[in-house]
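Note that one protein chain is taken out, while the other chains of the complex remain in position.
A and B label the chains in the order they appear, each numbered from 1.
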Amino acid sequence: MEELISNLKVQLVESLNLEDVTPADIDTEAPLFGDGGLGLDSIDALEIIILLEKHYGLHIADPKEGKDIFYSVRTLAEYITANQK
Amino acid sequence: MGSYVIGIGVISAIGNNVEENFESLVSKRTGISALTHFSTSHDVPVGQINLTNDQLKEMLGLPSGKAYSRTALLGMVAVKEALRDAGVDPHSGLRIGLISSTSAGGMDLSENFYVEMKNKEDGGRLRDVVSHDCGDSTEQIASALGIHGFLSTISTACSSSANALMLADRLLNHDQLDVVVAGGIDPLCKFTINGFNSLMILDKELCRPFDSTRAGLNLGEAAGFLVLQREKPKNGKFYCRLAGYANANDAYHQTATSPNGDGPFLAMSGALKRAGLSPEDVDYVNVHGTGTGNNDQSEGMAMRRLFGEKMPRFSSTKVYTGHTLGAAGGIEAVYSALAISRDVIFPTFNFKNRIEELAMDPETEVIPHAGVKVVMSNSFGFGGNVSSLVFSAE
Partner (left out) sequence: MKCYIRNMSAISPQPTFATDSFLSSAVVPSADEKCLRAIEPDYKVCIKEAGLRRRMSHVIKMGVASALNCVEGANGTLPDAIITATGLGCLADTEKFLQSIIENDERLLNPTSFIQSTFNTIGGQVALLLKCPCYNFTYVHRGFSFESALLDAMMQLEDGDASNVLVGGIDEVTDTEFRVMERMGFWRSGAKMGEGAQFFLLSSQPTSQDVAQITSLRTFLASTSDGTEVQSFLDSCGLTIKDIDCVLLGESGDAKMDATLLSWKKSLPVGKMQATFKHLCGEYQTASSFGVWCAANLLRYQTVPDALRPVGKAEGLRRILVFNSYRNNNCSLFLLEKVD
């Protein structure tokens, strides 16, 4: 799990062009979207869907499904662990 | 104030001219079907015009050997029809201008060029890339039809051609031109299909505007143009007046419109204000109504704020044509002109399930003798661009 979490952080920084943010800056438990976290938006949600499919072979058909899954790096990692074959 | 619409022209998935479009609209006949003009790996229905580029060239009497973007060809068909309908002769000495708009420009040809150039450094035919920019189609149309006045092209995503009509009216007010042909064009191409697919907002079925089960839009291709002049025609022949308009920016997010429809509200109320009309005067709204979750929610909220409990009749004609992007404002302005001049409302015939939060239902049947004197036409786009036009009978 910890390895997955640190990989995810690197992938997020890369694919979302998070300037001025290093993987270490990302709080595993903090909300990714909205205020108080990384401040990601709906375009980022689409990018994360691509990221999940490219790196983990997981397909999310409806961005709305992603809402709970994308809450934090922790929830993302849990989803990947639970669904990856 | 407000210039007169003296001619209209349109080509879309539901017809190659105004009469064919009208027939489809009042027969509840959609143009949404499978894509056949080119191959794509996405299985989505589209509003395709069933004429190849060669057939379009033949129709227009153009040399078959010369390369024209589909954008230019579709535009020529609609502009030619609009000029003829208006009885305007480009060689009459009038100062005639053309304001076109497009979101894809000549991408239908240049996307092929890029494939070949990617394979080989000097690959690809240059004639496929010279028409890439948006101004190309405008100049091709002007040159083919002998329009020698002011030329310009606007690109504000899905609100482009509504904005072309605004500029047209302003140019006429300032006596920069005697007659303006204004509207917009967009062809189907791989670029936009893949783009909208990457946004996950393409419905695999017929789109369902303002329906609680809506799941996205269908893309379409079209060209729609209107001929405008400042003075009331002496022969009394005109469709309607462009009575008011407003353009605003939602300034909320790059792609999403604000949930309360702040920008759309500004555009709609601004257009009415310019027309000197109040919300109760509106008989019919041709909504942007793409069928995406975000658009219809935001547009509906703005309409609720503007019209309150007195919601006028409204419908989205995108169930016929698909969302034709840069052409949408143009063809829907043509449909608005027809709604007034023939006194009829065109339905969103497949609407079934109300969005409870909005509690507003589009018309599902053709309504003849509907008493249509004032029509509002909405066009919203990426980048927060929102535009509303108001047409009136007098």
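Simple rule for what comes next: a residue touches a chain if its C-beta (ideal position, glycine included) is under 8 Å from a C-beta of that chain, and two chains touch if they have at least 3 such contacts.
Owing to the predicted nature of the structure, the values given are computational and were not obtained by experimental measurement.
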Residue of B:H148, B:R305, B:R342 or B:K373 touching the missing chain in the full complex
B:H148
Tell me which of B:H174, B:K234, B:K310 or B:H369 is the one touching the absent chain.
B:H174
Among B:T156, B:S316 or B:S392, the residue in touch with the chain that has been omitted:
B:T156
Among B:V26, B:L94, B:V130 or B:A370, single out the residue that touches the unshown chain.
B:V130
Which of B:D250, B:D283, B:D296 or B:E332 contacts the chain that the document leaves out:
B:D250
What residues on subunit B make contact with the chain left out of this view?
40-42, 103, 105, 111, 114-115, 117-118, 121-122, 126, 129-130, 132-136, 138-139, 143, 148, 150-157, 163, 167, 170-171, 173-174, 176, 190-191, 194-195, 197-199, 247-255, 262-263, 266, 381-385
Touch residues of subunit A, complete complex, unshown partner
15-20, 39, 43, 46-47, 50, 53-54
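Note that in this section only the chains that are shown with their structure count from here on.
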If we count contacts the way the header does, which residues on subunit A are in touch with subunit B in the complex?
41-43, 46, 49-50, 62-63
Spell out the part of subunit B that touches subunit A in their complex, as residue ranges.
198-200, 253-256
